[in-house]
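Omission of a single protein chain aside, the complex is shown with its protein chains in their original locations.
Letters A and B mark the chains in the order given here, with residues in each chain numbered from 1 onward.
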Amino acid sequence: MTAESVLKSPKNLKRRKIMNSVMISLCIAAGFITIVPLIYIFFYTTQSGISSLNLDFFTQLPKPVGEEGGGMANAIVGSLILITIGGIIGIPVGVLSGIYISEYSKNVLSTIVKFITDILSGVPSIIIGIFAYGVIVIPMQRFSALAGGFALGILMIPTVAKITEEMLRLVPQSLREASLALGVSRWKTTLRVVLTTASSGIVTGILLAIARAAGETAPLLFTSFGNVYWQTNIDEPMAALPLQIFTYAISPFDDWHRQAWAGAFVLIFLVFIVNLLVRFVTRNKFSGNL
Amino acid sequence: MEESRIEIKSKKKLGDILFENLTLIFALMIVGLVVFISIEMYIDSAESRERFGLGFIFSSNWDPVKEEFGALPFIFGTIVSSLLALLISLPVSIGAAVFLSEIVHKSVRTPISFLIEILAAIPSIIYGFWGIFVFAPFMRNTVQPILQSTLGFLPFFKGTMYGTGLLTAGIILAIMITPIISAITRDVLKAIPVSQREAAYALGATKWEAIKMALLNARSGILGGAVLGLGRAIGETMAVTMVIGNKAQIMASLFEPAYSMASVIANEFAEASGSLHVSSLIEVGFILFGVTFIINSLARLLIYSVTRKA
Partner (left out) sequence: MTEETEEIEDKEEIEISEESDKESKIAIQTIDLSVYFDERKGIENINMKVRKNRVTAIIGPSGCGKSTFLRSLNLMHDMTPKARVFGEIFIHGENITNYNSVDMRKKVGMVFQKPNPFPTMSVYDNVIAGLKLNGMTKKSILDEIVEKNLKHSGLWEEVKDRLKSPAVSLSGGQQQRLCIARTISVNPEIILMDEPTSALDPISTSKIEELIFNLKSDYTIVIVTHNMQQAARVSDQTAFFYLGNLIEFSKTRRMFTNPKEKLTEEYVTGKFG
């Protein structure tokens, strides 16, 4: 930088001071510009959602077009099923590859895996939807919860892998060595000492991935597809909360909009709680006696 | 060291070998998955690629009834809305990152970063929903009239004010990617040694000059964050679908409705009529995948280059 040359001319001092105040003010303004819309969205959704929330929302099926009332019970259950399928696929793959990246990272391969994991986390979720469509919907010849869950599972992998890796790296090397020095094999050390020590962090990371998957809409559009009826067979099209919100949001009916806000609130609430939990646990991790 | 020496290598137990390879298999699954996704999309877009060739990218005719497919309007919509988002978001993100890491007091920093983190995790469907019901009307009634009355001589701000359209999509995307870019900028700034800033202060630099120096030193990382944000914007589906207007056209005015690659897939895929239609949509997806792949690779390399050094 040419800092020195600039500083040498005292005539500039006043200009520099003005510049300083202007830029600092702009940065402060930028801080507010970032936060304000986000907070607004958050509170708007919360407000519209809470006022629209009622028992029916959690217990009733959607009513046909034109009828007031009804709820999203099937979509909530559907989302739970989809996430469960996603978790069954995404969590083991994420955790085990996170273990590989963190614990056996001595070669180029782990760098490649890490890089590809980052890339996968940036692949648009709609693309994952197309992939699930090609791999599951086409062979089965129908939309299904299985395909939707599969897509959500893939979307969970990079998040889970990344958080697992990060949490395992926080485990001090001395604990691994302590365990090995007791004549415990490497794999038992990894599973029963390292993973256990990092478990609270990993669990919250998984919750984070789940919360994110719960709000995913695009990959479900042509996999799980949605359903206005009860459906718990995973080889059939199934309703999901974000799909239902989407359908209702772009509909022309006020009552559906109301219900969509309620659904949006449920999603935001989930995100909020999980993030709170993550913050709490990871803060303890950093300040903890590890 | 002489090669004649005996190296002591401990024997691995069978369990260790098995476990390491088990984790390796799962790790390779991720790599395999990405490869598989590309292959699958390549194969499934074959019909469209054979039929239209490179013309697919340059034709702006998208007509499922006549089975004519050209992706230019979607590419246009995606590029313009994303670049618009980046243009708006980048200065704000950098400013916000500086605000959080250099200006604001520590005790406020943590809760604010936390807040931004939470808000960044809000599902995109909610941004879209809010976009339709709150932001688009605000654009139509307030922002667009002001723009038209002041800058209306520019072709970008001419035409009917629908509320939805390219500009609205760009701004919503900007709101969505700002937390991402500013978080990475903060990480990168953290990786720049404090001693540099102290040296600048010692030379009598003002606060802003010291910050500017740190920003300049961190520029490749910040660029990485920006590119990453661009990647997010390009792939973003639901929020854009809900506010961009979904009209396959290429117009100079940012007030006009447009269409994006992700949105056309979201809207038409489930109901696509013929195999050529599906194949064309998959080709759009394939282009989208390729673009985000390249952009994300670039972003990661830029970010690694700064944070690794630290």
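Following the convention adopted for this analysis, contacts are C-beta pairs under 8 Å (C-beta built on N, C-alpha and C of every residue); 3 or more make two chains touch, one makes a residue touch a chain.
All values reported here derive from a predicted model rather than from experimental measurement.
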Per the touch definition above, residue among A:Leu55, A:Val108 or A:Leu182 touching the missing chain: A:Leu182
Chain A residues that touch the omitted chain in the full complex: 106, 172-185, 188-189, 192-193, 196-197, 199, 288-290
Positions on chain B contacted by the hidden chain, ascending: 1, 5-13
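Convention: only the chains that are shown with their structure count from here on.
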Computed distance of Cα centres, chain B from chain A, in Å: 16
Sites on chain B touched by chain A in the complex: 12-13, 15-16, 18-20, 22-24, 26-31, 33-34, 36-37, 40-41, 44, 91-96, 98-100, 102-104, 112, 114-130, 132-134, 175, 178-179, 182, 200, 203-209, 211-213, 216, 228, 231-232, 234-238, 242, 262, 265-266, 269-270, 281-282, 285, 288-289, 292-293, 295-297, 299-300
Touching residues on chain A, where the partner in the complex is chain B: 1, 3-4, 6-7, 16-17, 19-20, 23-24, 26-31, 33-35, 37-39, 41-42, 44-45, 92-93, 96-97, 99-101, 103-104, 109-110, 112-113, 115-120, 122-131, 133-135, 143, 154, 157-158, 161, 185-188, 190-191, 208, 211-212, 214-218, 221-222, 225, 242, 245-246, 249-250, 257, 260-261, 264, 267-268, 271-272, 275-276, 279
